[in-house]
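A single protein chain has been omitted; all remaining protein chains appear in their positions.
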Amino acid sequence: MKIQEADAKQLLRAEGLPVPPWSVARSVKEAVTAAEGYLADGSGAVVIKAQVLVGGRGKAGGVKLARSRDEAETAANAILGMSIKGITVRKVLVGPAADIVKEFYLGAILDRASRRIVVMASAEGGVEIEEVAKRDPSAIHREAAHPLLGLADWQARKLAFGIGLAGPHLKSFVLIAKGLVSTMLHNDADLVEINPLAIVRERDADGNTVERVVALDAKIVLDDSGLPRHPGLEALRDLDEEDPADIEARIHDLSFIRLDGTIGCMVNGAGLAMTTMDLVKRAGGEPANFLDIGGGARADKVAAAMRLILADAKVQAILVNIFGGITRGDEVARGLIEARAIQDREVPMVVRIVGTNAEEAGALLRDARFETAATLDEAAEKAVAAARAVGGAA
Amino acid sequence: MKIQEADAKQLLRAEGLPVPPWSVARSVKEAVTAAEGYLADGSGAVVIKAQVLVGGRGKAGGVKLARSRDEAETAANAILGMSIKGITVRKVLVGPAADIVKEFYLGAILDRASRRIVVMASAEGGVEIEEVAKRDPSAIHREAAHPLLGLADWQARKLAFGIGLAGPHLKSFVLIAKGLVSTMLHNDADLVEINPLAIVRERDADGNTVERVVALDAKIVLDDSGLPRHPGLEALRDLDEEDPADIEARIHDLSFIRLDGTIGCMVNGAGLAMTTMDLVKRAGGEPANFLDIGGGARADKVAAAMRLILADAKVQAILVNIFGGITRGDEVARGLIEARAIQDREVPMVVRIVGTNAEEAGALLRDARFETAATLDEAAEKAVAAARAVGGAA
Amino acid sequence: MSILVGRETRLVVHGITGREGEFHAQQMQDYGTNIVAGVTPGKGGQRALHGTVPVFDTVAQAIHATGANTSVLYVPAAAAPDSILEAVTEGVKTVFCITEGIPALDMLRVVEVVREYGARLVGPNCPGATSPGRAKVGIIPGSIHREGSVGVVSRSGTLTYEAVQAMTDAGIGQSTCIGIGGDPIIGTNHTDVLKLFAEDPETDAIVLIGEIGGSAEEDAAAWAAEHMADVPKVAFIAGRTAPEGKRMGHAGAIISGGSGTAAAKVTALENAGFLVAETPTEIPALLRRAGVS
Partner (left out) sequence: MSILVGRETRLVVHGITGREGEFHAQQMQDYGTNIVAGVTPGKGGQRALHGTVPVFDTVAQAIHATGANTSVLYVPAAAAPDSILEAVTEGVKTVFCITEGIPALDMLRVVEVVREYGARLVGPNCPGATSPGRAKVGIIPGSIHREGSVGVVSRSGTLTYEAVQAMTDAGIGQSTCIGIGGDPIIGTNHTDVLKLFAEDPETDAIVLIGEIGGSAEEDAAAWAAEHMADVPKVAFIAGRTAPEGKRMGHAGAIISGGSGTAAAKVTALENAGFLVAETPTEIPALLRRAGVS
């Protein structure tokens, strides 16, 4: 689960990491009030950033500087309500603009291959790290944290020396890098990223200019499996940005991703679901979704899955492919029959059920006059043909 | 560093372990007030326990039950001011007397040989665990905690099943056993002991009798090396019970233990200090102390060590044995000369200094007319002879 | 012979008194698996599967009383890491974790300790393994198998069933079929299983089933190219048409170093001498073409 920048910053701050102040505003008025506060406190400018979970908000015009109340109002007006990659901006983060001396990248991820938390640092901060990785892989320094001990001081120092962040900032960097991993461990995150981590110029209480290392942006992706033991984190889920279908899918514990095609798919198992999509494509069709109903699905779950598929107006045919193991074929068949009984619109459906209780399922489906298929290849072809017929008729 | 029962209970409670309430009283009046409170709250009796760091307070009469205000006063009067193994009781712990169903032993120690934290549990609680170990070693169940993961649930369960503490109390026990190890880890303790851990009968809010598992006594020994990073724990040191010599030794970072003999010893290194004591005994004398001045001691430390030795009126001769490595012989010699210049009483001293800068030391000592010795055996013999001469004269 | 499970398997079922555990334990016993014990803390002394299997409070008791050497877990996600560690610490050498939904950071710690103890963990979130005619451990339907000499390893559950059923229908039997699970952190990967198959005298060919994401299939291909040059090898990769970037964050994409697409995996496998199927139903034909009789 991705969380918003402001929430990510809050988690970093809870771990003791240095994050400059910020406010979240849901209206132009709130944004202006927040901006006025920072400007009155002595900030020469404020930054106003769209809070969306998709990347590329900067390029899309979702990040603006403002040097006055009026500029802040203009910027907030421009950003709130804009659309970034299909997501409507409903809130902005407002904070004092930083006087940046140098930017770095610092991120921690769960690396499958090495089975380690890998911490990465680069002297090229503030830019897309994939770009850096492609252009100059040696510009990214990596340290694998010990699975039981976390990141050691010496590893953090090695990263610091690697990116040339030594001298007076060495100690700060060590604390931040270790805190990054602690943030990951304490919140069951898959990814914690600070980009940019920056040396900024600030004025201390005596009015002297001082430099310190701070997190100017933050990105955290939480492990869904860890959420049950962090009830507070579930509250950070941003329903504003979620498709109603995603919310429905989550409620029913379905793994669902909407796609652009016309063939709705319902399958048990992620690998088989992807294979089903591949075969739809191979038969000349386009899948409308990825949908894994998981193992042991009961009739009500099948019915919910069917509602999700039918809620997509693009869907012109449905392919159900179930290989029963834990999942019982007759349960699935009953769910399908139940769902069709109450559905609003007629969509051709091809059903293939094999494995556990496939015979009972077959009998039920025949009685209910469902179109069936024996093999996956056959099912895919029939579904594509059915969609074409509908599409042609439409 | 040993800490008092009340402080140990506080550390356990901070870790979330169930510990019944208690009060610490430094006067009979305070003890009576505390007792009245518990009696008024519905406790049929209170227990009053001497707070001393030595064992065996129960046998010494330092633990008493009281069923009324008057009994509490009598008990507190009896315990406060009594002497247990040479320690004057200056405070008592007052708490509601528990209605004990069954007692257990639970302890965690740092085991040198296996380099593990070992958690031990026994169904024979409330008695000296060494007695149990001698009588029936199989009555003690052991689990070694993983050095990086702590005690696992399954290990705690295994201990619980081992001591027959299953059923409704299994979960409580698992939390307590894990908390015992966490207490150790979070406070850098060498030992954390709950004896007895007890199933007690209590009344819940509705007046129903319920059973729960609680820590009725607690003992914690902290790792001295860990104290610098737990500033709050240093405050738990009980200066009431410390010999002024111990306090002085700690201030000067000297390792000092007072003994019963007449030959004061000053040595660098614990092994050599013990060997020096052995040789004093072999020569027919009795060491008055163990004193290791450590490596690299300077003149002022040597002078402090000399003051410590001389503060013991029993001392009739002093043996200084220094094998210079990091420690420079001339520094030690200077410290000895300095110390003798200001000391109150004349005690014969035999000095042996070899190793680093031994020649310079020899010259200094000769000039100051110290008696010297070439070998350790010779030094021991000379010191014993000198003490005999003094003892004979006295 | 076979790998990981077989006639020598003496299985202890963790969570045998739960709904899932009991159901699948019965299936495994019906298949002929030698289930020697169950473990449910607090239910020690009971008997499961119509009185045929003793239940213990601890793994230590189960091993002591029955000589169990293999564990399979049907316990909740919150309890599974502890159960895996109990099993390996007490001396179980092969552990199958069927449980899904275990936080990845828990598994990070668990696999580290499993490695310390020199044990093997398959899973979590995996369907288990079946050596047809000998034993099945996990949840793979017993009916899809046929005894034979093709080793099957897969990240998926039902996709594996599909492939195995196709083989069985075509008269091609299996030595052992293993689902390794698709979680981010798993105990045994494709390469680990290939190494076991390479040592197994009764495995004459292999089928590798993979998915997009990560680089496990590429790594396995590289290993097989070097060590299994003469063994018939067929593969299938799911997700050729799946849209990219639906799960991976920035840093993940970097780590995987550009690999992870179906195309990259297919190329790597083909370069390593695998015949790569376009659909699961093609697998039997490719096995024949690769020389399997």
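All chains are identified by letter, namely A, B and C, in their written order; residue positions are counted from 1 within each chain.
The criterion applied here is as follows: a contact is a pair of C-beta atoms (placed from the backbone, for glycine too) under 8 Å apart; a residue touches a chain by one contact, two chains touch by 3 or more.
Note that this is a predicted model, so its numbers are computed, not measured.
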Need the list of shown chains touched by the one chain that isn't shown.
A, B
Looking at the full complex, which residue from A:D153, A:D243, A:D260 or A:D367 touches the chain that isn't shown here?
A:D153
Which residue among B:A45, B:L191 or B:V390 touches the omitted chain?
B:L191
In the complete assembly, which of B:L65, B:V101 or B:A133 touches the absent chain?
B:A133
Name every residue on chain A in touch with the hidden partner chain.
146, 149, 152-155, 157-158, 161, 166-167, 170
If the hidden chain were put back, which residues of chain B would touch it?
55, 107-113, 115-118, 120, 128-130, 133-134, 140, 147-148, 184-185, 188, 190-191, 193, 219, 221, 223, 225-226, 228-229, 257, 259, 267-272, 274-275, 277-282, 287, 290, 295, 323-326, 354-356, 375-377
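Criterion: only the chains that are shown with their structure count from here on.
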Please identify the chain with the largest separation between its CA centroid and the CA centroid of chain A.
B
Distance from the mean Cα position of chain C to that of chain A, given in whole angstrom:
29
List the centre-to-centre spacing of chain B and chain C in whole Å, with centres computed as mean CA coordinates.
54
Which positions in chain B touch two or more other chains at once?
149
Chain C residues counted as touching two or more neighbouring chains
109
